[in-house]
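Shown here: the complex without one of its protein chains, the others still in place.
Order of writing sets the labels: A, B and C. Residues in every chain begin at 1.
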Amino acid sequence: MSFKGFVRYTARRGIVLFLVVVVAIYITIIVANMGGKIDEFVKGDLYLQIAQQVKRDPQYKNLPGSEQEKIIKAKYEQEIKRLGLDKPFFQRSLIYLKDAITLNLGRALYMTSDSGSKLVRNIILERLPATVLLFTTAMVINFFIHLFLGLYLSRNYGSLFDKIVIALAPTSTIPGWFYGIFLILIFASWLHVLPYGGLVDVPPPTDPVAYALSVLKHMILPLASWIISGFFLGIYGTRTFFLIFSTEDYVEAARAKGLPGRLIERRYILRPSLPPIITNFALGLIGSWSGAIITETVFNWPGLGLVTWTAIQNFDTPVIVGVTVIYAYLLAVTVFLLDIVYGLVDPRIKLQ
Amino acid sequence: MSEVGMEYSLKGILRELLSYKSGIASIVILALLIGLSVYTVVTIPPQKAIAMWRGENNMWIENPRNAAPEWMAFFVHKNLPKTFKVASWEKSFGIVKAEAPLPGTSIKKIHIEMSFNYPYDDFPSEVNIFFRAKFNASKNTPLVKIYWIKPDGTRIPVTEMTMRDPNQILYVSVDQQIYNNLVMWLQKEKGITPYKTVTTQQILFGKITPAMAQGKVDVEKGAYKLVVDATTYNKGDDVDLKLVVYGTVYGIAGTDHLRRPLIIALLWGTPVAIAFGLTASLAISIIQLFIATISGWYAGIIDSIIQRITEIYMIIPFLPFLIMMAAFYKLDIWTILAVVIVLSIFGAGIKSTRALVMQIKEYPYVEAAKAYGASDARIITFYIIPKILPPLVPGLIGSVPGFVFLEAALSLLGLGDPYLPTWGKIINDAYNNGALYKGYYYWILEPSFMLIVTALAFAMLGFALDKIVNPRLREM
Amino acid sequence: MAMLEVENLRLYYATRKGVVKAVDRVSFTLEKGETLAIVGESGCGKSSMAKAIARLLPRNVHTYDGVIRLDGKNIMEMSDEEYRREVRWRQISMVFQGAQNALNPVLKVGFQIAEPLMIHEGVPKEEALARARKALRMVGVHESFADRYPFELSGGMRQRAVIAMALITNPKLVILDEPTSALDVITQANIMNLLKKIKREYQLSFIFITHDIALSSELADRVAVMYAGQIVEFTDADEFYTNPKHPYSEKLMASVPTLRSEKKLEFIPGAPPSLLTPPPGCRFHPRCDKAMPKCREEEPPEVEVKERHYVKCWLYA
Partner (left out) sequence: MSSDGYLLEVKNLRKWFEVRRGFFSKPLWLKAVDGVSFALRPGEAVSLVGESGSGKTTLGKTVLLLHEPTDGQIIFKGEDVTHLKDKKKMMWYRRETALVQQDPFGAMPSFMTIYRILEEPLIVHKVGDKKEREEMIYRALEEVRLTPVEDFAPKYPHMLSGGQLQRVAIARALILGPSLVVADEPVSMLDASVRVEILNLMREMQQRRNITFIYITHDLSTTRYFSEWIYIMYAGHIVERGPTQRVIRNPLHPYTKALLAAIPDPDPENRKRFREVPPGEPPGLINPPPGCRFAPRCSRVMERCRKEEPPEIEVEHNHFVKCWLYV
């Protein structure tokens, strides 16, 4: 592998991924603007707003209706021009695209952040930590549960626990949010031991330790719902993966060499298959940050999913596009980094 | 040991399938669900189902609100009240209607007595009286007095009123006037001031004891009587009425906040869920199969384009996008289905199938086909697709539950079909009406049960098929 | 006392279709420094025999019993952990079929060769790697390849590396399971030369499993012919290649094309029987042109037709 080749490869892959991101964002812009229809809503709102302003303004209050009308028109036209809404939608969509790509996310149409900001960036940044906290924790816990219990089962192939896991693997087709409803039913509604939802108690405790504990308490049920949902299939998957890989010739050879079981698992099964495992984990993690709308709704968890959902309900296009842009960049950068890292690390890819 | 090719005959697969317990279970459950779907669609045509779910013409007014299913009685070991109705126009035992015209006038006295037995362990959820009178509202309208006779003979004046509307409804249990009358009667005749939590139903159907003052009332079982004395003023006027005592349980599935029997939605949810899940899964798998095959077979520029589209799809977040489309354009379920399909056809499945095609492309038998001159189209359709289809079937079946739950999730957000009743919509209603807070667990558990059974049946079938077409898994 | 004594070894697999009798009551002995070639058509249980001797069992084992004595000690009685510590690679090592798959793709070749030393003898890593380099040199691979990954080696080099790996702990017995079947004839000849050299220098015992009769003569001191899970003939090489006794061995020999002598080639009609339901009596009788009524009913005994020459056939009973 030459350094020049590496640079060329990296650059080409980077450009391709960037173009992919641009197209994806553009599609989002078109759909989230309903092909320009949202702008009509915005224009309507703007007109009403200006009309009210003018009518309340003492300067124009006493003018006759037709005069007021004229002023309103003029102000409206001016505002439309300022916002660029007079240009055809196609042209505007390109401006939106440029803004989106340069991470100039602009202002929300209707929504405000909890701290009162109308900047899309603030709205997203305010909620992102909650989502990342909950789902990263869930993904990491799941990853280790599946890995270790799966490993355990591949060693205890055919045991009672193994049979139970195989039999119950289909339960994982039931999504986390669905288990969530039951957990709420049992632990909140029936037993009254855990909260129905939300991030912290109301009012939030002022003491940081108490605050953290309160958040933790609120995290139990959503976390549990994802853990239960992934549990059996995840373990089954890892177990089967290990069993299938343990029939590889080089694993057999390692066994013949008299390597202890754990060493074989680590060095001969896990290590060669680490790249796909890490890829899946990384992509799944980022996916979880965006795709958790339902879980966040069920648990009323104030994260990015809930923001997206609120934005959709309010036709707040800038927020929707903003979330998508952040997500697209996150994903593209991850894919890019994984590509590069594997290119550098995996000897099989490096030089074939 | 030689690599033994699989024979994918339908009979062979079925035979193999039946050798697994989970295979048998899933096939039985799916057969039941499909039978149920067919039964539902035949007995309740879609238009009728939509009308029923809208509750057109107040058709459910005589159903209790939020009634649990009848079998709940079994769990609480109590005789929970069912809804019962007595109507003055029915000729049956215990119903007496006597008319006495006042000679020389057009005035008529009507006396109605309706006896009924109340054997339940709990109070009714609601009591309403539906009139069915005949009079001209612009003239003198009938005067009605209503009395309530308890099993011990105690006679309680319920109300006195002048009718306004021939089809007037007296909402006995929520009528403030009636409640005041009853409390006044209690104070005057029994010297008891009931605690403020005591309801109209409790006064009517409860034992009148001083404990009422503390808010404690027991049901008084026995024979009750509703007595109505009406006076009509014009010729041809008449008064009839129907007493509806609403239970707390209803049917095999209970009712919701709009008094609709949940069974309708539970039944209709089955064909909708299965059709939605199977169609989505089938369409996506088949389209992906073709895209992947073309991508893998032709390679080069077509392949690159398809690969890039796949990456664009990967970057566009599926669920938010779907939700956005559903919310913006107010889509019905079949349009949502189409959107789901379109948003999935360039999904992750293409990658693995494409890899498989690339592998099969190099198989000697494909080369042999080229050597005797088979065209690309022929090789794709007759040589490659039959080879990659069987391994895809388990995944296809296994992904059905995902789409069933997707529909439920959209419904949960209120984005489901606006008219058709589905399981997700029941859960949505239950959620919005605080079923979890108020303890209407059946409301959530019933559709959930259907969802789970359906999902598990498909999932188990998928797993069993996987073992059959993937012999490597068999010994594991 | 022979170095290796195998008595009544059985290895059956449980499959959904029934029990596969891959190795069915097999007995033989092997002296120190000798090479035993096990030959036969594919599907006769040769590879299963290698697995049974090295205790490399798949998960669906149905029956695994018999006696394997290594220098008089019955290693079948050992627990798996004991067997791993005492026998694996220290006494019995293997060269696998298809060496390209026998090496872990993400570990360096040298490390993989050195691994048994670190595991079994507690040799420090640096020293073990140095010895691995020496072993590579011995099998004719430049020691710089120790720091390469398997995919950077050619097929022949990988095969040599695998042989180096098998020898690094000085085992008593090396099982060669079709060690050159994926290689070219010249490379194969080179590997055979290498194995001959090793055999001479180290007084090693080989069990050489192959379907290639001509190739088996490159190493074999003794030959065992397997058919349908059983050994039907077991004799010295000098005897076997010139004067095979069992009808199956005769036919097998007659089907081998030769370069240096003219002969009429023959073939054996039909295919080896399924190991699920082997035919009764002599398992070869459906394909044997010398079959007698007795062959169809009774299993033939193992007859010692000459000293150290055993044939399982009614013709000699």
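Operating definition for what follows: a residue touches a chain if its C-beta (ideal position, glycine included) is under 8 Å from a C-beta of that chain, and two chains touch if they have at least 3 such contacts.
Everything numeric here is computed off the predicted structure, so don't read it as measured data.
If you put the hidden chain back, the residue from A:G5, A:P88, A:G116 or A:P208 that touches it is A:G5. Set against the missing chain, the residues C:M3, C:M78 or C:V256 yield one that touches it, C:V256. Note that of C:G45, C:G66, C:G156 or C:G229, the residue touching the chain absent from this view is C:G156.
Take subunit C: the residues that touch the chain left off the picture are 35, 41-42, 140, 154, 156-157, 184-190, 192-193, 196-197, 211-221, 237-238, 240-242, 251-253, 255-261, 265-269, 271.
What subunit B contributes to its contact with the hidden chain is residues 2-8, 363-365, 367-375, 378, 382-383, 386-387.
Keep in mind that, in the parts below, only the chains that are shown with their structure count from here on.
Located most centrally within the structure is A, per distance between chain CA means and the overall CA mean. Relative to subunit B, the chain whose mean Cα position lies farthest away is C. Chain geometry summary: the mean Cα position of subunit B and that of subunit C are 68 Å apart.
Distance between subunit A and subunit C, defined via averaged C-alpha coordinates, is recorded as 56 Å. Among all residues of subunit A, those that touch two or more other chains are 157, 243. Touching of two or more other chains is recorded for residues 58-59 of subunit C. Considering their complex, residues 16-17, 19-21, 23-24, 27-28, 31-32, 34, 157, 167, 169-175, 177-178, 181-182, 184-185, 188-190, 196, 240, 243-244, 287, 290-291, 293-294, 297-298, 305, 308-309, 312-313, 315, 320, 323-324, 327-328, 331-332, 335 of subunit A touch subunit B.
Partner subunit C is touched in their complex by these residues of subunit A: 157-158, 243, 247-250, 252-260, 263, 267-268, 271-272, 346-348, 351-352.
Listed in rising order, the residues of subunit C touching subunit A in the complex are 54, 56, 58-59, 84-85, 87-90, 93-94, 96, 98, 101-107, 115-116, 119-120, 149, 151-152, 165.
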